[in-house]
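All protein chains but one are shown in place.
Labels run A, B and C following the written order; every chain starts at residue 1.
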Amino acid sequence: MAELTYRAAVARGIAQEMERDPSVVLIGEDVAAAGGVFKTTSGLLEQFGPVRVRDTPISEEAIVGGIMGAAMNGLRPIGELMFSDFLATCWDIVVNQIAKTRYMTNGQVSLPLVIRTANGGGTRFGGQHSQSAENWAMAIPGLKVVAPSTPRDVVGLLAASVRDPDPVIFFEHKNLFATKEDVPDGEIVDRLGEAAFRTMGDDVTIVALAAMVPVAIEAAGLLAAQGVSAEVIDLRSLVPLDTAAFLGSVAKTGRLVTVEENPRLCGWGAEIASIAAEECIWDLDGPIVRVTTPHIPLPAAAELEDLAIPDAQQVVRAVLAMA
Amino acid sequence: MAELTYRAAVARGIAQEMERDPSVVLIGEDVAAAGGVFKTTSGLLEQFGPVRVRDTPISEEAIVGGIMGAAMNGLRPIGELMFSDFLATCWDIVVNQIAKTRYMTNGQVSLPLVIRTANGGGTRFGGQHSQSAENWAMAIPGLKVVAPSTPRDVVGLLAASVRDPDPVIFFEHKNLFATKEDVPDGEIVDRLGEAAFRTMGDDVTIVALAAMVPVAIEAAGLLAAQGVSAEVIDLRSLVPLDTAAFLGSVAKTGRLVTVEENPRLCGWGAEIASIAAEECIWDLDGPIVRVTTPHIPLPAAAELEDLAIPDAQQVVRAVLAMA
Amino acid sequence: MAEPATVDIDPSTRLALYRSMVRARYFEQRAYDLFMEGIVKGTTHLGLGQEAVAAGFAEAMNPTDMTFCTYRGHNHTLLRGAPMTPLMGELAGRDVGICGGKGGSMHLTDVSKGAMGSYAIVGAHLPIAAGAAWAAQVRQSGQVSVCFFGDGATNIGAFHEAVNFAAVWKLPVVFVCENNLYMEYTPISAVIPVPHPAADRAASYGLESIIIDGNDADVVYDMATRTIERARSGGGPALVEALTYRHKGHSRADPGKYRPDEEVAAWMARDPIVLYRERLTAAGFDPTLLDEIEQAGLAEIDATTMEIRNAPPPPPETMMTQLWADGGSQWRN
Partner (left out) sequence: MAEPATVDIDPSTRLALYRSMVRARYFEQRAYDLFMEGIVKGTTHLGLGQEAVAAGFAEAMNPTDMTFCTYRGHNHTLLRGAPMTPLMGELAGRDVGICGGKGGSMHLTDVSKGAMGSYAIVGAHLPIAAGAAWAAQVRQSGQVSVCFFGDGATNIGAFHEAVNFAAVWKLPVVFVCENNLYMEYTPISAVIPVPHPAADRAASYGLESIIIDGNDADVVYDMATRTIERARSGGGPALVEALTYRHKGHSRADPGKYRPDEEVAAWMARDPIVLYRERLTAAGFDPTLLDEIEQAGLAEIDATTMEIRNAPPPPPETMMTQLWADGGSQWRN
């Protein structure tokens, strides 16, 4: 057991898999010599050498196209996109090629690859370096979508992603990089599609992801002080989606709130809310409420950015307003 | 009044605006000399000349970046992307630049531009030429999203899009190109954000878009024969969204079904359903049902593609199952 | 343009080249006929007239080498060894289709033969082909990736990223631009400021400028052999521009009327199959041998056609298979 940052957990997770399987390789901009701009790949070049850990040009289509081709030919590559905003620069390869190729070839092609990328806001970087792009990926059939909220989960879910035979987009939240927790020694491997119950409760189900998980947990604490018992579910992966976790919880609590960082329209919260509205409407004792960033790009100024990203107070207000 | 195809309505709509305003220009692959691969821009080169109607290289980033720059400098450009699937090849310029620039510059930059693109399936083209991408656009703050279902609406909504001071993604549905209706002579200009009631009804609200509108109308006919009176709402634009139209309708009918062509997760149907589940849950007499394409890429074989895209029978079954 | 190949190509290879071109020709002609008949649905982008490029490269490749091509990829997939009936079945959307009908005309793939897919977004497969070559380099597998694309594809960003990436990493990939002078309906000359879409860009990546007569199977085979072997032995990528012409329009029933009559006539007079038959005959090959190759090709496509006419469509349940490696398409529990 050692205390680990979320940032260091990324390198540990990658190293765990690279040690185990020589076909795992890592490429991206500044990932090798520099150890990544967020220092999430520190030490990997030294440990695994320049054939397996390699810096690329600023060519996102070459990075993701490159790992796709490599996955077709015997490697299990990990490609880093420095910021998730840059998914847009190679979106064609991600959605039209990586996501569809197994289906369109009727299973001839397997793509065991992982695209890791720094996601989310809170860093005052402005609108082009702060997006939460996990919804873009969730909307595309053929992509698995993972977004851990804790250092331990980074290791376990990264291992699961690397071992998964299908393409995974792995979102590392920039605002969580510095967070720490005690992480068990030895190999950690999770399963995709299993949500975690971060608090147990009877009055309301709060579904969250990545950096919104600590926000939801904080809100649950504040609500407890007001006599409201909240069950916080950390989805951990959007595809596969643990619908049983939240449907079961709502059956108990009768109330559902989703807490998302991304802009409001067509987010994963809408998907969760819609599933609930279709499948457990009779369990509901009130409206389903989505707490989200407003439908705007993230502003750079600290005061505006903090206002835009949901915080615990906002979640508390949403829950109390439902009653 | 003359009978017009949806295909011809596109050219008519563009011509109407180009005649009115010399700053309106059109570029894209094969749009000029060839009149467009779907013949939606036939005759425009002859009418408006090679400065205003121009063929580009196969360079989607240059096309959408080009119209963005042009919109910053006094033109009202229309750029064609041959298939909406190709939005992915220039997604960065669309979402990170076009959508965000007004907000990030605090209003210094206006982008009165239109990206027109052929959307949707039913043509047996396979997974890379059949997508419904309107949800991708809806999820991005800063984009307006328009998708007409009839030839008349093509003209009126295209005019509204060209005149709009904000960037609009205009989805022309490939499977509707051959459809016809009588369209009034003279200028037609609609407003974005106004849904149309295609049938009136008391028992269920069916919300549809583009090629799913005729499907919903057909379903309403079949339902009528079974004594169920359906109100079919054609959204016409997703942003701005006429929420009043469907919330008002659900207040009357108590039941809501959305009919979408796109893959299931995080679609506009989820947004509609979530809005309803938050704002009019007490009006609902049953679950909200989304009829969608399954969460798969569209297969090419006719039998599979027809199975994947919602048809009237599927809508009827969904409505009857709610009861 | 390079001179006609003066290199020695052994007789059996030359017969194989002829046989390849003939088979491709019959396949594409029949695909057109079946499209007009409504049996092939959606669209078709035929490689009629461009057979020498596909034949020359396929012949020069090892079985474990990898082909990446476009929607205009029937020739390439067939000539790597994919069987004809599953290919035509895919065009017709039948269960017997090589992709079970899920791919369609633009997406022929036969991984077992190294035909690693036909990609329908212009330029997208160049980085993918480079990536496959990178895996070959890492794994020291000795494979080479060959990636075909059109003149129009040279103006899309992915072209630039892929060729630069391959050049700087010295990847074993040969990029082959089939310059047929047109994109869909617009001539390539209208959208580039240099005469040669690929060759005039090679220097950007430290690569040699290579232009060949893509209608001469010997020339193609010769250049294919040289560039593939150089790539295989660690010499890095090549960018080859093969000049050729499509006999039909861009796709479907396009009559190609945007092309000047004289231009069409000049290129039709350079039909790669006619030229090659003449060359072989002049070189002393027995004409009856060539006739037999043709007859066998015709018999093969006739047999395929018969099979396809009666082939059932994919069963409905296949719609939901093979999104994921577990065989299914479930995204939730």
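Assume a residue touches a chain if its C-beta (ideal position, glycine included) is under 8 Å from a C-beta of that chain, and two chains touch if they have at least 3 such contacts.
Here the structure is a predicted model, which means the values were calculated and not measured.
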| item | value |
| --- | --- |
| Visible contact partners (per top-of-document touch definition) of the missing chain | A, B, C |
| Contact partner of the left-out chain, one of A:Ser42, A:Ser110 or A:Thr123 | A:Thr123 |
| Among A:Ser23, A:Thr40, A:Thr56 or A:Asn73, the residue in touch with the chain that has been omitted | A:Thr56 |
| Selected from A:Val51, A:Ala251 or A:Leu307 as touching the chain missing from the view | A:Leu307 |
| Residue ranges of subunit A at the interface with the undisplayed chain | 29-30, 33-34, 37, 55-61, 85-86, 88-89, 123-129, 265, 294-297, 299-304, 307-308 |
| Interface with the undisplayed chain - residues on subunit B | 23, 25, 51-52, 54, 56-57, 59-62, 64-75, 77, 92-93, 96-97, 101-110, 112, 141-142, 164-166, 193, 239-244 |
| Residue numbers in subunit C that touch the chain omitted from display | 155-161, 164, 167-168, 190-194, 200-201, 203-207 |
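Just so we're on the same page, only the chains that are shown with their structure count from here on.
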| item | value |
| --- | --- |
| Longest centre-to-centre distance from subunit B, chain (CA-based) | C |
| Distance between chain centroids, defined by C-alpha means - subunit B, subunit C (Å) | 36 |
| Distance from the mean Cα position of subunit C to that of subunit A, given in whole angstrom | 40 |
| Where subunit A and subunit B are represented by their mean Cα positions, the distance between them in whole Å | 30 |
| Per-residue overlap in subunit B, given as positions that touch at least 2 other chains | 85-86, 88-89, 126-128, 265, 295-297, 299 |
| Contacts with two or more other chains, residues of subunit C listed in rising order | 100, 102-103, 107, 119, 121, 124, 157-158, 318, 323, 329, 331 |
